[in-house]
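The structure is given below, and queries will be raised subsequently.
Just one protein chain is left out here, and the rest sit where they should.
For clarity, chains are labelled A and B in written order, and residue numbers in each chain start from 1.
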Amino acid sequence: MNNADPTRTKPLASPPDGPVRSRGGTLTASQVSAWFGASKVLEGVDLEMGAGRVTALIGPSGCGKSTFLRILNRMHELVPSASLAGSVLLDGQDIYGTSLRVTQVRRRIGMVFQKPNPFPAMSIADNVAAGLKLTGTRAANRTELIEESLSRAGLWNEVKGRLRDPAGGLSGGQQQRLCIARSLTVRPDVLLMDEPCSALDPTSTRRIEETIGELREQVTIVIVTHNMQQAQRVSQRCAFFLAAENEPGRVVESGPTSTIFDSPRDARTSDYVHGRFG
Amino acid sequence: MIHAEPPPQTTLQALTAPPQYRPRTRRWSDVAEFLGAALASGALVWLVFERLLPYDVHVVGFGLCWYALFLLTYSLVVRDGHGRVVAADRIMAVLVGTGALAAFAPIVAVIGYVAYRGAKVVRPTFFTENLEVTGPLSAATEGGAVHSIIGTLEQLAIATVISVPLGVLTAVYLSEVRGRLTRPTRLVTDAMTALPSIVAGLFIYSLLILQFGWGFSGFAGSLALAVLMLPTVTIAAEQVLRVVPGGLREASLALGAPHWRTVLSVVLPTARAGLSTAVILGMARVVGETAPMLLTAFGTTTTNGNPLNGIQDDLPLFVYTQIRSSQNTQVQRAWAGALVLLALVLALFVLARLLGGSRPGGRRRASRRPAHARPKDRQPTKRADRS
Partner (left out) sequence: MRTRARARSALPAGERGGAGAGSTGGPGPRKISARLTRGDRLYHATATAGAGATLALIVLIGLFLLIKALPALREAGWSFLTTKEWSPDAERPRFGVAAMMAGTLVSAVVAMAVTFPVSVSTAVFINEYAPRRLRRPLTSLIDLMAAIPSLIFAMWGLFVLVPFLVPLEQWAVDRFGGALPFMRATAIGASLGNAGLVISLMTIPIATSIIREVLAQVPRHECEGALALGATRWGMIRTVVLPFGRGGIIGGSMLGLGRALGETLAATLILSLTFEIKPRVLENGGITVASALAVQFKDAQTMGLSALMAAGLALFVVTFAINFLAAIVVSRSRSGAGVEA
């Protein structure tokens, strides 16, 4: 496993026809604030999301977790009135700087959404390979890549017989794992997950959590979750976001998950993780 | 609303469980009230009109009086038995049903009548001959409309080839790119749907035929049709693109795709079924246009396969010129032409339904209706004052 090289400017962590080499990249957010129009929703977030770790972002609704997550791969700017401050570094390189195109950033930092959103006009296989097509990447070993991504997402055995079927026929949990596989095909360094299990039943949720555990070795994961047990189960580090009335969201406390849950420094963290509010 | 009991699980339960049934809301007494009121009012009207009044009443007048009296009787009967609120409910049900009948009856009658009149005249030669040597005194089955059919197909094809790419491109701009032109374009296309077709014809006529001196031609007709199709296709396509879930765009962008690839590989394929429905319905809409064709293609009785040069006929013009004649044979031929035209429209319509049926993106029917009349997901909150 070669550690992340800060000077690397290659668009891909690993070329799509080579083996998975990366252990993931390190994302460093410093002094990140965010606005929608004139209202500030996030202020002064400093957070390091290290390679090979799962970082969970927790906190009550409306505290800016999702906004922060979307800032991490430049989805934030899709909202017309959105703006931000601060910087986000991927292995030392500013993702909002001029040296990286927004498409390169998003390719290296994948995202899985709250609701599974496979492309309905494509088959299962095409969905997995969609990232290649959409980024204009030619891959000679498309078939192997599809199998590899599906296996990494823990879906291969369930769908290998029906790769040509439309993706809409899968169950919700399978669709979500398909979306994970789709994100993995372009070999991202980081995978962002925005409450990936909130639309799923408990069994599917457990499958996804297992998948996250297996992926941790290969890609940095940042996950937003409302489920405290889930945060404890899957993450190594945790950041607790909170927004006071009419104030932007801030990170109250961050650190190893065990610390956040067992011996938090801040009383509000303790109240939240023990379900006393939120 | 109320669902039946789930089927019993075990045989033991089946033996003891009460029988499964579906609750009914209609009772026999309601039906009896309805029929009784209808009969009573009918009898009364008959008595007055046939026995008491000194003059004859037209059958439609009889029907109307019966209907009015029935409403009165029925409301009195129900009001007596169930109260004012129920009476209003029943009367409105009758009125709403009548209104619906008034909409559905003509369509069935029109299709039936065209088929009836047309089928008497349509022969295989109708599709192989033109009207070049057919005089006013020829039998209705002589001659044919091949020249019109050729013209219709050519004009429709050219109009589609012009308006669809432009319309879809505009729709992509309106729903995906969005810039300073969005508001003016949307407003103007919306308002354009009511551009009277004759005005479109007048525009092409004065611009191409008078100003540029091109002369009447099928192509000029196609341009008029394209002008009419353009807003229709644009609005329908925009509507279809809009219902492509935003999550798909985000997913594609999050994979690192540029916008143009997102549109080309994700948005448009997802909306494919809806788009083809939109296009075909747009075609069905203009294929029967007569007014602008009078001013552009002009019409003829001879076969002209070249849309770029010389006057050309098409089916609406064929029907129009024949129906305006005083000769009965020509009028009959007009109904044959109308049947072919109707069949073409029906075929396009069915095709649109088949394409738009099951595929994703086609579930929301695309229709040629302006964007402003498009129902949006609305917040059901505004009316909190009423309870």
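In this text, a residue touches a chain if its C-beta (ideal position, glycine included) is under 8 Å from a C-beta of that chain, and two chains touch if they have at least 3 such contacts.
Not measured: the values here are computed from a predicted model.
Colleague: Just name the one of B:Gly135, B:Gly246 or B:Gly305 that touches the chain not displayed here.
Modeller: Candidates B:Gly135, B:Gly246 or B:Gly305; residue touching the omitted chain: B:Gly246.
Colleague: Using the document's definition of touch, tell me which of B:Leu275, B:Leu294 or B:Ile311 contacts the absent chain.
Modeller: B:Leu294
Colleague: Any idea which of B:Val48, B:Leu71, B:Leu153 or B:Val199 touches the chain not displayed?
Modeller: Candidates B:Val48, B:Leu71, B:Leu153 or B:Val199; residue touching the omitted chain: B:Val199.
Colleague: May I ask you to list the residues on chain B that touch the chain which is not drawn?
Modeller: That gives, for chain B, the contact residues 1, 57-58, 60-61, 85-86, 88-89, 92-93, 95-100, 102-104, 106-107, 109-111, 113-114, 165-167, 169-170, 172-177, 179, 181-182, 184-185, 187-200, 202-203, 205-207, 210, 227, 230-231, 234, 242-247, 249-250, 258-261, 263, 281, 284-285, 287-291, 294-295, 316, 319-320, 323-324, 334-335, 338, 341-342, 345-346, 348-349, 353, 365, 367-370, 372-380, 383, 386.
Operating definition for what follows: only the chains that are shown with their structure count from here on.
Colleague: Averaging over Cα atoms per chain, report the distance between chain A and chain B in Å.
Modeller: Computed from C-alpha means, the inter-chain centre distance equals 48 Å.
Colleague: Considering only the defined contacts, which chain A positions touch chain B in the complex?
Modeller: Going through chain A, the ones touching chain B are 73, 75, 78, 103-108, 110-111, 113, 115, 117, 119-122, 130-131, 133-136, 168, 179, 182-183, 186.
Colleague: Could you please specify the touching residues of chain B with respect to chain A in the complex?
Modeller: 245, 247-248, 250-258, 261-262, 265-266, 269-270, 272, 359-361
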